[in-house]
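As you look at this complex, bear in mind that one protein chain is not there, while each of the others sits in place.
Chain naming follows the written order as A, B and C, and within any one chain the residues start at number 1.
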Amino acid sequence: MTRLHLDQRQIDRARESARRIAGAVRAQMEPYTTTSVERATLRLLGVDGVDENGVPLPNRLVEHLQAEDLLAHGAAPVVIGAMLEQQSTVQQVAEAVAAGTLRLRRPANARLVRAACDEEAGKRCAQIAAQRAAREAAIARFGEARTPWLYVIVATGNIHEDVKQARAAAEQGADIIAVIRSTGQSLLDYVPYGATTEGFGGTYATQENFRLMRAALDETADRVGRYIRLTNYCSGLCMPEIAAMGAIERLDMMLNDSMYGIIFRDINLQRTFIDQFFSRMVNAFAGIIINTGEDNYLTTADACEAAHTVLASQLINEQFACLSGLTPEQMGLGHAFEIDPEMTNGFLWEVAQAQLVRQVFPAASLKYMPPTRHMTGNIFRGHLQDALFNVVSALTQQNIHLLGMMTEAIHTPLIQDRFLAVQNARYVFNTLRDLHAEVEFKRGGQIERRAQAVLDETGHLLARIEEIGLPAAIGQGVFADIARRPDGGRGLDGVLAKADDYFNPFPRLMLPGGH
Amino acid sequence: MTRLHLDQRQIDRARESARRIAGAVRAQMEPYTTTSVERATLRLLGVDGVDENGVPLPNRLVEHLQAEDLLAHGAAPVVIGAMLEQQSTVQQVAEAVAAGTLRLRRPANARLVRAACDEEAGKRCAQIAAQRAAREAAIARFGEARTPWLYVIVATGNIHEDVKQARAAAEQGADIIAVIRSTGQSLLDYVPYGATTEGFGGTYATQENFRLMRAALDETADRVGRYIRLTNYCSGLCMPEIAAMGAIERLDMMLNDSMYGIIFRDINLQRTFIDQFFSRMVNAFAGIIINTGEDNYLTTADACEAAHTVLASQLINEQFACLSGLTPEQMGLGHAFEIDPEMTNGFLWEVAQAQLVRQVFPAASLKYMPPTRHMTGNIFRGHLQDALFNVVSALTQQNIHLLGMMTEAIHTPLIQDRFLAVQNARYVFNTLRDLHAEVEFKRGGQIERRAQAVLDETGHLLARIEEIGLPAAIGQGVFADIARRPDGGRGLDGVLAKADDYFNPFPRLMLPGGH
Amino acid sequence: MAEQWLKPYGDTLDDGRVQLSFTLPVALDEQAREAARQLAAMMGLDEAAVVHAEDMGQGFSFYIVYGQCRHRVDLAAIKVSRPDYARLDKDGVDRLISEKMGRKMVVVGACIESDAHTVGIDAIMNMKGYNGHKGLESYHQMRAINLGAQVDSEDLVVRAIEEKADVILVSQVVTQKNIHLDNLTRLADLLEAEGLRERVILIVGGPRISHELAKELGYDAGFGSKTYAEDVASFAIHEWIKRTARQKGVHHVGN
Partner (left out) sequence: MAEQWLKPYGDTLDDGRVQLSFTLPVALDEQAREAARQLAAMMGLDEAAVVHAEDMGQGFSFYIVYGQCRHRVDLAAIKVSRPDYARLDKDGVDRLISEKMGRKMVVVGACIESDAHTVGIDAIMNMKGYNGHKGLESYHQMRAINLGAQVDSEDLVVRAIEEKADVILVSQVVTQKNIHLDNLTRLADLLEAEGLRERVILIVGGPRISHELAKELGYDAGFGSKTYAEDVASFAIHEWIKRTARQKGVHHVGN
C-alpha cells in the first residue's frame, strides 16, 4: 500500500487524548437519561403504532410517565410491570395508556420486574441478532463487494419513487443506498409513522419506509447478485429511536455522529451525548456500520485551514464509538474532498489528507465524501471534480465512497445524475484499479509534509480540548466554526436525571462488557 | 522527475538501428527529386498566384518544365536562367510561361546561373530567418507558456469562422491553434489558392488562409499576453510546398510525418520519403516544430498490442528529422491515449507508455494525443476519458497537449466543446501541477514492467526492420496494420531521377552542414 | 431599439446547435430511441440526432441528443427586472445611513422554517463576510442581527418587532417541491397580519431566488448567487430613502 512516513508515537498520543476526552464526557452524562432513550427502549421492547391523532405510542407512553413522575425510574420496569399485572403485551399496555383506560404506577416487585425486563429484552435482542445473522449470511452467499463501495443517495421525498430509483441504481452498480431524510425531520421530537410520499429534500425516516426499501433491496440483491446495503440517518432528536428501528428492519449503515446534532442542528449538547451513546450501542449490537459527519465541517469551514479539525473529530468519534462497543470495521469515519478546485496543487492536499486518514485508521471503514460546496451549476466541470475525487478515493483506498453528483449545486439527484455518477466511479475505479500499489509518495515531498503538518496541528488541538473539556471546546466553535453552549439548543427539556433505581435492560444485553 | 528504471543501453541500441534504417532510405532516395519538391523550390523563390483557370503557377511552371524535359536539371536554374535573360522576376517568368508567351530552355552559363540561384535563394532565406527571429522575439517578450501546451483545433471549413473560434479559444487559454485541413486536400497535387469558406471536416490549407489566421493570432497574442502558436498540415502530395508556405507565413508547427502519407493516404512511398526530407529541411530552417503521427496507428491497430510500433516509429521519425536538420526541441513526436476505457488497469498502461516515451526522448517536444477511437456519443463519459488523459499528460510531463473533445465521436468541435475541453485541461493541470514531482513508480511494479516490455519489443522490431529495410517492413504492414508496396500508391508519377547537373540552392542554405 | 435576433451558435452563425440530455421511463429499444428523437423535434430541434442511448435498468433509458434549434429571441426586446440602486461600498453605505437616517439601520436576518442553509445568510451578515467582502455586522451604521438556521416565521416576526427592524433578510436555499414558495408566502402573510409589511424592507435571497420571483411574492427585492453585503446594504438604504420621501410627500398632501 502507498504509504506516507508518519510518526506513530504522535498518532498514539493524539488517540490517547481523544480517549480521555470521550471518557470524561461519558462520565458526565452517565447519571442522565433522555425521553428519546426511553422511547427507544420502549420501541425495542415492541411498542409501535400511533394514536388517533397520529402521535406515536412511544411518545404517548413517555409523556404519561413524565406526567406521573415515573420516567426517572426507567420506562422499561414501569411498563413491563404493568404488562405483568395486566397479563398483556407491552403494546397492549401502550394502547391502554393512550386510550386513557390505564394509569401507570411504580411496580411493586422490582426484582421480579427486572427479571421480566431482561427476558422481554432478551427476546427482542435475539430477533435483532437474527437480522444481523441474516445480513452476514447474505454477504457470505454473494461475496463482499470490492471497495471503495459505491454509495448513492435517493431523495425524491416519495418512498415509492425512492424504491424505483434505488433499484435502478443498484442495477447500475451501486453497493449502498442511502435514503436521505426530509429536511427538518431531525428537529421533530417524534418519529413519523407509516409509508410517506411527501418530503422536502428527502423522504421521512419511518419504520414502514425502512421496511419497504429493505424488501426492495433484498429482492434486487438476488437479481444483481450483490448484497445491497441500506443506509439512513440515526441523528437528530430521535437518534436512539431510529437506531432501534434500523436494528429491527436490518439497515446496514447509519449516519450517526457524536456531535453533528449539536453543531449543525443546534440540538442540546447533553441530549446529544446521551442519545448518541445509546443509539451507537444499538447500532453496534445490530452490526450496523456508523458514518460520522466530519465532512460537514468543510461546508462551513475551509478545507485547507480546518483539515486538522476533521482528523481530531474523527479521533473523538472513534473513542465515543469504542465506548458504545463498535468495532473498527463498524466505524465509517467521514471526511471529504472539499478543497477549492481553483487552488494550485489542491489535488495534492486532497491526496495528503485522504492518505493520512487512511493510515491513522487502518482498520476503519472510512467514508469519503465528494465535493459539494465548490460544485457549481457547471455540471461538466462538476463531473470532473467528481472524477478526481474518485481518483483520490481509489489511490488512497477508501472504503465507503459516496458518489458525487454533477448537479450537486442544482437539485437533489435526478435518475440520470446518479446513473452518470455511477459510470464515473466505475470507470475510474476500474481503469486505475491497482494504481494504489504502483505509486509511492516522495519521501519528504510536499504531500508528505502536508500530512505531517495536519497531524501536528491535530495533536495540539486535541491536547487543548483535553485541557478545557469537549463541551467548552464546542463552546469555542472549534468544529465547523460553529459555537454551541452546553445548556443551549433544542431538546434539553428531554434530559432528566436517573433515579437511584433507574433500570434499563439493554445495555447489559448489548454492550460487549455488559455495561 | 518521476522516473522508470530502464536499460539505457537498450535504448541506445534501438536508436542506432533507427539511425541506420533512416540512413539507408535517405541514400536510396538521394538520386531523385519530385514535382512537389520543385514546385516548393519555385514557391521559395517567390512564385505564387494562379492562372485564369485557377491552376497555381508553380504547377503550370513545373508541368511546362516536364513537357520540355527540363525538370531533371532542377526547376531553380532553368527559371532563374530565364529570369536573368528576361531581366525580370521569377514571378514574371512564371506568368509569361503560364500565358504561353515564354518557352523555357537550359540556361547557357551554368556557373553564372547557380550564383544567381544562390543569391535569389539567399534573399528568400533571409526573409524566413526574419520570421523566425520575429517569433523568438515575441516569445521572449511574452515569456514561454507553461507546458503541457494546450493545443486545440478549429475545423469549421470557413477560414473566417475559424478565426473567430481560434480567437475565442486563445482567450480561454489555448496555446496552440491547429487549423484542420479539409478532408482530401492531402490527395490534391496542387495547393488551393486564396481565402476559402467551403471545406469538409476542415478548412483548406492556402497561403492566404495561413496569413489571415497568423494576423488574427498575433493580434490576439497582444491582448492575452501569450504568443499563440499556429499549426497546419505539412503532409500529403504537396508536403514540400506547404512547408514553403508555412515558413513564409510564420507558422509555428506542422504535422509532418515521414510515413503518414504512405500509410494513411496511400501516397507513394518514394514520393513521400523524398518530399518529407525536403519539407522537414524547410521546417527545420524556419524554426518550426514538427508533429509526427504515430497516434494514427492506434486508430486502426490496438493501443496495447501495437504500443511498441509507436515507439519504433518515433525513433525512425527522430532519425529522419536529424537528417533534415531538426533539433530535438523541434521534434513533436506523437503518441496517444487510446486504450479501451473498459480495460482494467488501462490507466496504468497509459502511464507506462507516456512515461517510457518521455524518458526515451527527454529533450523532444512530445505531442500527446487524446482518446479518439474509444470515444462514444456519451459525452459525459467522454469528458472523463479526456480528464484522465489530461492527468497522464501532467504526470508524465508531455509538451504539446492536444485537447480531447467530449464530442469526438459526434462532430467536429462546436465552440462550447472546445471551451469545456480547455476548462477540463486547465483544471487538471492546475490542481495537480506538481504531482509529477511527488510520486514515484514502484520499482519492479506493473507500470515499470510494462514499460520495459514495450521497450524490448521495440528493440526487436527495429532490428527486424533494419534487416529487411523500411520499405519492405511497410510492405508487411508493421505500422497500423496497413501494408503498402514501394511502387504503389498515388504520386509515383511525380518522382523523377535527377540529371547529373541537377541543382537546387536551398539544401546548401538551409541544412546545418550545408547538405 | 434595433432588433437583435439570437439563435444558439455551434460553429456557424445561426446554426442553432444545442445539446440535450434526458431520461425516458421506458426500457431502451428502437421505439424508445425514436421517441427521444421525436421529443427533441417537438422542442424545435431540426436534424435532431440521438448520439447516445443507454438502458438504465428498471425500465428507464438515457439519451443524449444534438440538434439545431429553430427558435430565436430578440435580445433588444428583453427586459430584466433587477433591484434598482447604485452600488456603494461599505463606507459609502455607512455615510449615507448616518446622513439620511441619523441613526443605525436595524437589520434582522434568518434562514426560515425547515431550511438550515446558513452559509448564504452568514456570507451576507456575519462580520467575516464572503470572498473578502465584509458582512453587515462590520458596518458601523448597522445593527445586524442574524438569527441563523431553521427559524420559524413567527419567531422572526416577533424579533423584528422587538428590535424595531428596518430591514428583514430571509434566506431560502432548499427549493425542492417549491417549499421555498410556501415558506416565503407564509412569512409575507404574517407580516401583513401584524401590519408590519409597509414598515419593513423585506428582502429574500438564495441561489434559486430572482428579483422577479421576489416581487411576485410581495418582497421588495430578491438576490441570487454571487450577492455581497454591499449589494443588500446599498439597496436597503436607497429603498429607505425613497420610502421616507414618499411618506413625506403623502404627509404634505395630508395637511
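Here, a residue touches a chain if its C-beta (ideal position, glycine included) is under 8 Å from a C-beta of that chain, and two chains touch if they have at least 3 such contacts.
Because the structure is a prediction, the values reported are computed rather than measured.
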Note = Chains in view that the hidden chain touches are A, B, C
Candidate in contact with the missing chain, chosen from B:D266, B:D434 or B:D456 = B:D266
Residue of C:Q19, C:T118, C:Q150 or C:T227 in touch with the missing chain, whole complex considered = C:Q19
Full-complex contact with the absent chain, from A:V93, A:L150, A:I415 or A:A473 = A:I415
Inquiry  = Among B:V47, B:V90, B:L414 or B:L509, which one touches the chain that has been omitted from the display?
reply    = B:L414
Note = Per the touch rule stated above, chain C touches the missing chain via residues 6-10, 13, 17-26, 30-35, 38-39, 42-45, 49, 60, 69, 71-73, 75, 78, 80, 82, 208
Note = Had the left-out chain been drawn, it would touch chain A at residues 156, 158, 161, 165, 376-380, 407, 409-416
Remark   = Interface residues of chain B toward the undisplayed chain are 157, 164, 167-168, 171-172, 183-184, 187, 198, 200-201, 264-266, 299-300, 373, 409, 411-412, 414-416, 419-420
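Heads up, the rule we're going with is that only the chains that are shown with their structure count from here on.
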Separation of mean Cα positions, chain C and chain A [Å, integer] = 34
Request  = Averaged over CA atoms, how far is the centre of chain B from the centre of chain C? Could you give it in whole Å?
outcome  = 53
Request  = Can you tell me which residues of chain A touch two or more of the remaining chains?
outcome  = 420
Ask   = Which chain C residues sit where two or more other chains touch them?
value = 21
